[in-house]
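Here the complex is missing one protein chain, while the rest keep their positions.
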Amino acid sequence: MDAIAGHLNYWLIAVLFVVGVYGLAFQDNLLKKLMALNVISVSTIAFFLNLGQKVGAKAPILPGGVKGGEAAAYANPLPHTLMLTAIVVGVATTGVGLAMIYRIFKHYHTLEESEILKGMRE
Amino acid sequence: MNKSRPTTILDTCVRLIIPFYLVYAIYVLVHGHYSPGGGFQAGVVLAVSVILVQLVQDPNPRWGLGRDAAVVFACLGTFMYAGIGLLTMAWGGNMLDYGVLPLGEVEAEVRALGTLGIEIGVTMAVMGVFVVIFNLLRGEE
Amino acid sequence: MTAEFFLANRPLWGVLISMAAAGLILLNDRRPLIRESITMLAAAGKFIIVLSMLPEVLAGKLVETVPWTAAAGISLHFKADPLGLLFALLSSGLWIVTSVYNIGYMRAMRYGHETGYYAAFALCLSATMGIAFAANLLTFFIFYEILTIATYPLVIHARTDEAVAGGRKYLVYTLAAGQLLLLAIVGVQIMVPEAEFTPGGFLAGQAPPALLGVLFILFMAGVGVKSAIMPLHGWLPTAMVAPTPVSALLHAVAVVKAGAFGVLRVVGYVFGPELINSTASGKILVGFAAATIILASLRALAEDNLKRRLAYSTVGQLSYIVLGAGLATPLAFLGGIMHIVAHAFMKITLFFCAGAVYATAHKERVSEIGGTGKEMPVTMAAFLLGSLGIAGIPFFAGFVSKWNLGLGALEAGNIFVILVLIASALLSTGYLLPVAIQAFFGRSSGTHHGGEAKPSLLYPLVITACISIILGVFPNIGLKFYELALAAVQSVFGATSSIAMGGQ
Amino acid sequence: MTEQFPALIVVAPLVAALLVPLTARLSLAVTYCLILVSLMVSLTGALSALRYSLVEGAWHYYFGGWPPPWGIEYVVDPLAGIITSLVGLFGILVFFYSIPFLAGKEPREKGYFYSLYLLLLAGLLGIVATGDVFNLYVFLEISSLAAYALIAFGGHQGVVAGFRYLLVGTAAGTLYLLGVGYTYAVTGSLNMADLGNLLASLQSSRPVILAVALIVTGLGIKMALFPLYGWLPDAYSLSPPGVAPLIAGVMGKVSAYALYRLLYFVFKPGGPVLQVLDVVGWLAAAGIIVGSVMAIAQKEFGRMLAYSSVSQMGYIALGIAIGNAAALTGTLLHIFSHAVAKGCLFMVAGNGSWWGRRKISEMAGMSKAMPLTSATLVVASLSMVGLPPTAGFFSKWYLLMGAVEKGSWIYAVILVISSLLTAIYFFRVLEHVYLKKDPGASLGTPAEEGRSLRGWELAPSMLVPTLLLGLGILALGLFNAPFVDGLLKFSLPWRTW
Partner (left out) sequence: MTRKLGYLSLVLLAALFIYVSLDLPPTGDPHSPPATHVSPRYIEKAYKETGAANMVTAVLADYRGYDTLGETVVVFTAGVATLLLLEGAFKFKKR
């Protein structure tokens, strides 16, 4: 039971990841694909944040610093930092993706990938 | 976009709320050392305030950031970050080793100041970029 | 930068001189006279360089140089040993003759865009020199591939659809062969990292017989395409769309002989006769060679286009060399080496004649050649001499090599080969003599075309025809081909081996 | 200043990229000077770091002065040194090459373009120089984002190609990040050297196996490993001709480098990694054949080159999969020879499109209109086929040696077959260029189209980089031994183990 409780988060993250992959692979609409991409990146972020947790730990903020040996009492700040970067990367990618979608829609008047490819090969 | 005029209620609300946005952004930026926050968050709040004004007072916002100015902010903000890195190099340390900057006696304090510097840069950059992206995605002028 | 430096690196200069010539020719795009004189100068220079090594090599010294390392641990390594020098002498000597012929022929044919032609020609000779002097497998392969590529522009020179198709076929065959050869060389190099050609071979005992067998097949497939062993000969007749000097020098001397030379190198210097004889591989090679000799001769009989008939004749004659290698006895090997020389002179004469007839009278079919003998008596007389030599009549160059081959077959106890040799002699009489007979006695089909070919076409073929007779009587005269061949055989089989002193 | 070189390799183009959009509005001359200076600084840094690392060993540079497992470090060992030098050199050449293609654009547009160009370069350089797996991700994303945008700059088709690449490429980045996450979960570290030590005892742990698989998949997508190459043909062939040489030339190679670095310096072959490598080997072999066959079927020169890249990246992956000294030397050499040859070929394709010809059948008569470009095409083609004495031959030679040494004759046979297939499609192009009569004389020669070129067949800033890369192919072939003995030998993993 403990094993399940300790790993439940990973399972949910795995499901979230697979949902994202599903969207990326099986949706024809470019906008939905972009959203699926965000789902994937969120699952990764959740995975990292999960690694930074400690049972009963406080947020890693303390004016005056922490005494030696008390490290276990505070959550691990490193994954948070990394994920701040990953979030920003995700936002940036989404921004560029939206800009491209805008251009694509203006020219092809559709966002369905199959139709766009048909129009492109002509 | 749509040519309808801004409603008075929205207009008034925005006028009231914007100053608080700005102050809050500065608070988030400066207080990043002691609580959750920092440059990215502050930049986003600033960008949101600009975008909000643009949304509400659509054709001719009375206050805000033009696209060109936003580009300048984005470039200079990021450059500020990298420039601090270059400064530390010029003072003989490794890149981003704030401790070598001649800003004080206690190394930790100097480092905190260096951190503040780059956070300001990040704020400017994030604000500039988001305003630019919004501005462009909004459509033709 | 002393004289010593110059002397030690002579094999390298031999390679570089025509490479430099190719570059200079490309720079003188619009000046035909300069272009041609560069070719002549390079040809003469190359011959002198190669010739200067003859005394030393005959005295038993090797001119050896490692000019640079081509790949880590594996060097570009040149060595002038008897076999290599023989090949180098032959091709560089014939380049001079061909250059003269070339100039006359190309002017007569007016193809245009000749700069690239001359440059590629020079590059081919450079590659041939590299093959001759290569001291290890990698060097051999590098120049082998350069030769492949440099010949391609020559094959397609006419730019007709037929020429392009021929070029394609040529590339498919030779590139595929090159890759197989590469595979074989890599396989050898894994076992013996230096992979230097060693008289008597270096592979014995290095690997299980099965692997050696596979390597041997790969090697033979690799060099067999250029030496046109059936069924790998398909490109050669098609490639006859090239201008005649190309057919003459490259398809009688440089390219195909590079393949045959490769067979000798692989058998004598990589695997070694002992290894070949101790397995079935030699017998299989002999079988293929014998089949090629007979089939190619039969095919030549049926061919009407003169150049293609000569090409099939080349296919057959090349297999004599392969036969000599496959028998792997001292005398057979000697015969094989001598056949490189003999066939070169005879076949180049024949091609020169065919080209002269084509350029002067515009006849390229055997059936329409009647009457040419009266208009161009000298040319056709040379053709007759060449034919007799190919047929292996005594006192012609072809006889020495075939005699030795026959003796070698006896040495190996292989009566079957003797039968093949006899049959082939009869067949080659059958496909070549009628041409001369037709030319002299046949009814003239066309109009009068103004007699003999012009001097620049005529002199080369007269010279080569004369040499092929002289070599038949005195195989060792002048360039000491026989002595070189003997030295090569002795180094491969050991000095004590029984070599009957034929010829001289 | 010299002690800052490892950082400057990346930071110089990065900083220039931040200023270029501003300076472009003021003065183009200043902008070009700025770009050139930053590229020069970067190249100088790369070369001197390379020299230092050969003499003194790897050059470690701690950002912020924090020692490794806590801070981020740059490690310029000989391997990173030569790859950064390659990328830096490409940066300069392609910069000159791209100038004429932007002639008609507005100054500010040029500013954005070159800003992205420098960011792409900085990203690639950062991937190579870094010694931290997460920092690698960040720079991977910088270079990818810049690449998406640059590809999308190539017209309406380019936008679609760029967007499709964005989807696949971001997914690849996320997979890589997830792989980093799994290794972080079992080790707690992000520094490559530290990870290398910690992972030694974790070879058979399941998360590590999955991490290797995820990282190989992620970087495999980036380097177009079969069957993940779907994005590549469009992305390479539809990107603007000005930057296509950079994108096609070095972008995939840098991912290959990252894969090599991670597999051989961080995870280190043993147990699970070897199994993954087996799979990579088979996929690479399949990619070699499929890429070649697809290339034969193409009508457009650029697309043919793109598919040929799929095949050639397979060579590189195959060498990584074989994994002995000869094969890894072959891989590294092929990273170079293929980068130079493919960059060169895309420049030739660009020159062709400058002349208005994109299809292979339209390239007839190119030998007349652009003799030097055509000659370069010949050299590059020979290198692609792998014929001596060009660079491509030697890398193939080492790969073959590696395959045979390991006893994988099947790989050797595939390499050989691929050479022949490559010969088919390249000689077809050469036939068109040299043998066919120009059908569309009405298109005119580049010189006739109102561009005063004073006897040059093309603008010098396009022609000279093309020729330089062509000479580079020959130089890499002829001076192969010093290159391998003096540089690549020190880049093999065993020296540092």
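Each chain gets a letter, A, B, C and D, in the order it is written, and its residues are counted from 1.
Rule of thumb we're sticking to: a contact is a pair of C-beta atoms (placed from the backbone, for glycine too) under 8 Å apart; a residue touches a chain by one contact, two chains touch by 3 or more.
Quick caveat: nothing in here was measured; it's all calculated off a predicted structure.
The shown chains contacted by the absent chain are A, B, D, with contact judged over the whole complex.
Screening B:V14, B:V53 or B:A82 against the full complex identifies B:A82 as the residue touching the chain left out.
Across D:S38, D:S85, D:S98 or D:S115, the single residue that touches the chain missing here is D:S115.
Residue D:F134 is the one among D:F5, D:W59, D:F96 or D:F134 that touches the chain missing from this view.
What chain D contributes to its contact with the hidden chain is residues 14, 17-18, 21, 63-64, 66, 69-72, 105-106, 108-109, 112-113, 115-116, 119, 122, 126, 134-135, 138-139, 141-142, 145-146, 148-149, 152-153, 159, 182, 184-190, 198, 205-207, 209-210. Residues 2-3, 5-11, 13-15, 17-18, 21-22, 25-26, 50-57, 60-72, 74, 76-82, 84-85, 88-89, 91-93, 95-96, 99-100, 102-103, 106 are the ones on chain A that touch the missing chain. One chain of the complex is left out; on chain B, the residues touching it are 32-40, 71, 74-75, 77-78, 81-82, 85, 95-96, 98, 106-112, 114-115, 118-119, 121-122, 125-126, 128-129, 132-133, 136-137, 140-141.
Methods note: only the chains that are shown with their structure count from here on.
Here the spacing of chain C and chain D, counted between their Cα centres, is 44 Å. Once the centre of each chain is set as its mean CA position, chain A and chain C turn out to be 69 Å apart. Between the CA-based centres of chain B and chain C the separation comes to 79 Å, rounded to the whole angstrom. With touch defined as above, chain A holds no residue shared between interfaces to two or more other chains. On the chain A side of its complex with chain B, the touching residues are 59, 61, 63, 84, 88, 95, 98-99, 102.
Interface of chain B with chain A (complex): residues 34-36, 40, 129, 133, 136-137. Within the complex, the chain A residues that touch chain D are 17, 21, 24, 30, 33-34, 37, 40-41, 44, 47-48, 51, 78-79, 82, 85-86, 89, 92-93, 96-97, 100-101, 103-104, 107-108, 113, 116-117, 120.
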